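All protein chains but one are shown at their positions in the complex.
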Amino acid sequence: MGSRDTRRIMGPEKSIPYSLLQTQEKSSFLGEDSSRRDARSAVDPRKYFMSLGVISQAKGSSYLEVGNTKVCCGVYGPMDVQRGSDFNMSCKVLCEVKMAPFSCLVRRSPQPDKQQKEMSRQLKDALETVIILDKFPKSQIDVYVTVIEDDGGLLAACITAAGLALCHANIDVYDLVIGATVLWHNGILYADPTHYEEEYEGREIRSSGSEGGQLTVGMMPKYANGQVTLLVQGGQVSADNLCEGLEVVVEICQRIYNLSRKTLVEYVEQSLEENEDNAS
Amino acid sequence: MTSLETWKTFEPESYYKSFLEKNKRPDGRGLMKVRPITIKIGTVTTAEGSSTVRVGHTTVMCGIKAEIATPALRNPDEGFIVPNVELYPCSSPKIKMGPPGEKAMGTSQFLKNVLHSSGVLDLKDLCIVPNKLAWCLYCDVACINYDGNLYDAALTAIMAALQNVRLPVVSYDAENDKTSVASERTLPLMIKLMDPTAEDESQGSGEVVVVLLENGSLCTTHKPGGQLILPNILDDFVKLAKKRVKVVNNLIDRVLTERMDTS
Amino acid sequence: MTMKLPSNPHYVDLNHPQQQQHVLRYNPRALEINSETKMSQEVAGVEVLKVVLPGDEVLQYNPDRNKERIFIGPGLRWEDNVIRATRPGLLKKTLKRLYYVDSHQKRYIPQKREFVIGTVLKKKGDNYIIDIGASEQATISYLSFENASKKTKKEMKVGDLIFGQLLVANKDMEPELVCIDTYDRAVGMGPLPEGGLLFNVSLHVARLIVNPKNSFLLTISKMFKYTIVVGFNGRIWVKAKKQGEMVAIMNCILMLEVMTLEEANENALRVLSSFSQHNSKEATC
């Protein structure tokens, strides 16, 4: 587990996850009756649950559940830049995605690894185009995302959670940013894949030239009738499949967008009522 | 900034003193009253055992991942239990990115002491085949919202998660040294019903943590410096903790029984 | 357990407050102005009461109840009508009812009006930055030297030694050094000439040898001619004709750190006499 980590309690030198010892029975992408494992049709996304104000001391915070993927995001409002960094007119966005050790089937070491760094960088790119940066010169916004459980569509969930938390922190944004993921598996497009499907697709051998891949999009549905802020695509997909996939993703983002707008509006109404009754 | 906050930032002492005179706390609680606790079990499907505990605003999630390891030479028939606390920067402005700070390390060490001295889990039960195979339980406590009282929340979370752990059956045949692990997780852990509860009181500069077992015996006290206190104050803490032990334990049992009949 | 040292009149052990009294003698006029530290007589019978640890209760003092006034010197703290010690050391009481704790320290904490030896670190604008061994560096303006003026600036290189008095020294401000007294006279202060030897001792040894009643330096002066400057920050500068003599003097003074004054006296004589025979032998052959 890397160098001896002196700041955490150490277990035995070598310990292997028991899943390696389990007999790997032949697993298929689809369930028995050729529908998806969790009995969803190819296009409809998983169940979404959103809530705001989870962290009391954060300027803005949100908690998002996409099926089993659970993500919590805290935004710490425009604060002055650390000493020593030079002056710039636009605001600096600092993103950090942290995955809890128990968030995947195989325990991840709590020390930061490549995937988390890469995801932080991608989230930073997505958010830098969303926040109106020159509204906060000489300042810095910290966005911390904690992944409690990863069951597929992680980057999309992080983007949606960050978008909600930014709005809750009432930081000026062009529009509420939403993330969505689609997956191709031998020609068929599946929306909102689970971790199992992603894993299965990732292990697929590409030599036979069969179509397959995954597309994650972060977009702002309403601003200037739809702007894509981030597009990450892996695997081999033909051009027209990609365009068709993009339409499906835009349509999914639209539906999530309505849901998150509803949550935000409800939250505002609820806090208004609270102000009234403790004001009266 | 409302006038209250300006007062708080400029003269913190007088702000807190005004509350202490009426022996209240800024969030309206009496000095001795404890924050409401809510416990949920099995909240993370990827972990063998998991729990979410909210003590007032402090929200803590504990996930237990089991792995197989060879037992240490010194005690060949014992498994491992490795508690660790991760204080994520998202939980409070005071916590910075980077390796665990003093607070996180102190709490991890505290949890290790409690688990070791309370004898809640006998490490021998974790052993599958002496000096060959043993379970190693990584109990990671992730703090989502840090608002003080981390000791109590973390300990309750681990206790609840330990009782929610389900391990697969492991069979090992000696000749061809092959271990096979059943696919579903069935086997619960043998928890000796003495789950400890921490009662910690932090008044401004000092904090006292008293951990009590169900039969009222004291399993860990931890007072790292801070305010000088008279010995009899320690007894008040012990009485206070006794009251709370019952409250928290039947809360965990209730949640466990609900879990039993649903699953 | 009060342990009384034989307080024979001629013995005066020096400590901060005493030292200030000792300093004031140089410029009598300054005496009247400075009414804050009560002048205690020349031969003050300083009564050593006992060894105290921090937190020991020295005495109860309630301003409205007991009438006579007492003074609290360094190392003591008055808190809700009880005087407690804050430093380990010998509790001492002068005749003017001034209580203080004389403790052995190596770390110098700047006190007002104390003489210190500093080394020049760098020149900053019209100030020199001087290291006096305290937690912050002292500053001295180029004007605070004898007959210094806008035009005739005192040139000091990095590493020069300077002997000055602390004009400003408290916990909230950076210490400031001056090399002139209230009449703009140097009175022995100022940059130290080349060729001396600087060494460090703990603070109580420095205070010990400066005490006028202490004949230790006189016994050394019987053997060699030397000039010596003692700073209260534990730095001592010695200059004699030959390098060997300077080292001998240094060793004699360093003996004080570990043994009592009488032992140091005898050993010093022994060391110096063997040193001088060695010189005379070398001179003859």
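Annotations for the structure displayed:
Every chain is named by a letter (A, B and C) in the order it is written, and numbering of its residues begins at 1.
Keep in mind that, in the parts below, a contact is a pair of C-beta atoms (placed from the backbone, for glycine too) under 8 Å apart; a residue touches a chain by one contact, two chains touch by 3 or more.
Simple rule for what comes next: contacts and distances are computed from a predicted model.
Entry comment: the absent subunit's protein name, as recorded by UniProt, is "Exosome complex component RRP46-like", drawn from "S1 motif domain-containing protein", "DNA replication complex GINS protein PSF3", "Exosome complex component RRP46-like" or "Exoribonuclease phosphorolytic domain-containing protein".
Counting contacts over the entire complex, the absent chain touches A, B, C. Within the whole complex, the absent chain has one touching residue among B:166, B:223 or B:244, and that is B:223.
Touching the chain that is not shown, out of C:95, C:158 or C:259: C:259 (per the contact rule at the top). Along chain C, the points of touch with the absent chain fall at residues 5-6, 8, 11, 13, 51, 53-57, 75, 77, 84, 86-90, 102-107, 109, 135-136, 171-172, 204, 208, 214, 256-262.
As for the chain not pictured, it touches chain A at residues 4, 6-10.
Within the entire complex, the positions of chain B that touch the omitted partner chain are 102, 105-106, 108-110, 113, 116-119, 205-206, 208, 213, 216-231, 234-235, 238.
In this section, only the chains that are shown with their structure count from here on.
Judged by the touch criterion defined above, the protein chains form a pattern that is neither an open path, a ring nor a star, and not fully connected either. Counting C-beta pairs in contact, the chain pair with the highest total is A-B.
Distance from per-chain Cα centroids to the pooled protein Cα centroid is smallest for B. Relative to chain C, the chain whose mean Cα position lies farthest away is A. Look at where the CA atoms of chain A average out and do the same for chain C: the two points lie 69 Å apart. Rounded to whole angstrom units, the spacing between the C-alpha centres of chain B and chain C is 57. None of the residues of chain C touches two or more other chains.
On the side of chain A, the complex with chain B involves touching residues 7-12, 14-19, 21-23, 25, 54-58, 61, 68, 70, 72-74, 76, 96, 98, 100-105, 107, 110, 142, 144-146, 148-151.
Interface residues of chain B facing chain A in the complex, by the touch rule stated above, are 43-47, 50, 57, 59, 61, 63-72, 80, 82-84, 86, 88-93, 97, 99-100, 105, 108-109, 112, 136, 138, 140, 142, 144-147, 168, 170, 179-183.
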